[in-house]
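Complex shown without one protein chain; remaining protein chains in place.
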Amino acid sequence: MKIKTLLAAVAATCLSAGVALADWSPSGPVKLWIGFGAGGETDTLGRLIAKEMGEATGWNIVVENKPGGGGIAMFTQLATVPADGMTLGMGVTMPVLVNLTVRPDEIPFKLASFDYLNTVALAQLAIVAKKDAPFDDLAGLVAYSKEKGGALVAFDAKPQELLMNFIDGETEAGFKLVSTKSSAEELQQLLGGHVDAAFNAGAHIPYLESGELKMIASANASRHSYAPDTATVQEQGHDIYVDPWFYIAAPAGLPEEAKMAISKAISDALASDATKEAIMNTMHTEPSMAGPEDTKMMLEAGLKNVGTLFGK
Amino acid sequence: MTPPLLNRLSGLAFAGFGAALLLWLIPAHTETVSYGFMRPDTLPKVCAWALLALGLVQAALAGGGVAVDFYETGIVAITALLSAAAVWGMGRFGFLVTGPVFAAVLVALIGERRPVWILAAVAGAPAITWLVVVWLLGRPLP
Partner (left out) sequence: MPELSIVLGGLSDAFTLVNLLFVAIGVAAGQMVGAIPGIGPIMAMAIAIPFTFAMDPLVAISFLVGINKGGLFGGAIPAVLINTPGTPDAAATTLDGYPLARSGKPVKATRMALFASVTGDTASDLVLITLAAPLAGLALKMGPVEICALMVFAFSIISGLIGDSLVKGLIAAAAGLLLATVGLDPEHGTPRFYFGYFELYDGASLVAVAIGMLAVAEIFRRIASARRAGPQPTITLGAGGAEQRVSFSEYWSCRFAMARGALIGTVLGAIPGIGSTAAAYMSYAAAKKGDPGNGPAFGEGNLRGIAATESANSAVMGANLIPLLGIGIPGSIGAALLISAFNIHGIQPGPLLFQTQGRLIYGLFGAMLMANLMNLLIGQLSLRLWARVIRAPESVIFPSALLFCFIGVYLSTGGLFGVGLMLVAAVVGYAMTALGYPVIVFIIAFFLGAGFESSLSQALVILDANPVNLLGHPIALALLVVAAVTVVWLARGRNGLDSAGSPD
């Protein structure tokens, strides 16, 4: 499993970092900015990590919500504060990468404006349909769409729309895409029979268990832990995927020892049973702590992938 | 200024705003998308045309009540400017400095002279704010 190798790598980094650099500590309260409003997954996750980090390290970690543009408002501010490890920001890759791809001139920061401390988790994005839908995979959905004169598919973020457009371009399925605001709204439309298929990032799992929904594909690069038999979009013959990572960053130019100490504190917080359980419960995925180097590489690879999504 | 004149002027202001939206604001501040039933500028354009048309009607008919009190408007303008200064001050010097000063200026503007009440507004209110936000809610102040 990919995650296990990641974990091993992280454990190794943590050990070496822990010995050499345990002596950095913040000179006051550390601010953890959340790029979303109160009440979302990112908010819940960030607050849990902050609480766990605070308890384990004795640092005073203060969580502040800085909503706006899926994290763009928060990262814009984060790029301007001093790189002293006293201000951190937590966001999701997709909105940031999409904006950096589509309107790079208007976004006042670049990937290099930040030092990347750690990943938190990968959101598992699925394409689902109602149990009694007359299709079980993407090929079936495409055929159904052609027959019906356009299947309705609900999405809640730009990359999902692009992924469907990509498949549409390859198959001429004629999908009709319905833009929604949240997983909950997609689920409501799907269960109510208002759309034929929908994207979802976790909220659908209980309905898979109850048998009301079935999963058509994993939109990630890998299959999902709870549904190992459902193939990814790539495996079903369309060379495209969407991987939204939750991650924590700080302004670029952080002193090396601060970077290692904070990254380790995040890893430790994620490894604690309480956080692990909470992430399982809210996100239906395991926490992942890739460490600074891999997080940076993940973002750079992600930017390239989003470029492909947009055909740039 | 008489109410009909104010009604005409406010109507013209809204019509002008609608025109500015159509000519300049909407083209400059929305992106062009080539597909879909609802484009980013669809609803803004509808609103702008409505403002333009209704504003002109308002300017022509000049109906409706107006309750302008120039003394009150003057004090409100001063209070608004002081508030804007306070926002700037909070960003620059923080709440614990700006809050009491702002409260003191407002109390002076109203004309309160009794020391107990001045103290309550200048020290009491910021202290309660601090207690609720920092101590009880655990949130930082500006």
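Order as written gives the chain letters A and B; numbering starts at 1 within each chain.
Rule of thumb we're sticking to: a contact is a pair of C-beta atoms (placed from the backbone, for glycine too) under 8 Å apart; a residue touches a chain by one contact, two chains touch by 3 or more.
Note that the structure is a prediction, hence the values are computed from the model and not measured.
**Q** Tell me the shown chains the invisible chain touches, ordered by label.
**A** A, B
**Q** With the missing chain put back, which residues of subunit B would touch it? List them for me.
**A** Contact residues on subunit B toward the absent chain are 6-7, 10-11, 14, 21, 25, 29-31, 33, 36-41, 43-44, 47-48, 50-51, 54-55, 57-58, 61, 63-69, 71-76, 79-80, 83-84, 86-87, 90-91, 95, 99, 102-103, 106-107, 109-112, 114, 117-118, 120-121, 124-126, 128-129, 132-133, 137-139, 141-142.
**Q** For subunit A, which residues lie in contact with the unshown chain of the complex?
**A** Subunit A touches the missing chain through residues 37-41, 43-44, 47-48, 50-51, 64-70, 72-73, 76-77, 106, 152, 157-158, 176-181, 184-185, 187-189, 191-195, 203, 205-207, 209-210, 212, 274, 277-278, 281-282.
Heads up, the rule we're going with is that only the chains that are shown with their structure count from here on.
**Q** Which subunit A residues qualify as touching subunit B in the complex?
**A** 29, 31, 62, 64
**Q** Please output the residues of subunit B touching subunit A within their complex, sorted ascending.
**A** Going by the criterion above, the answer is residues 138-140.
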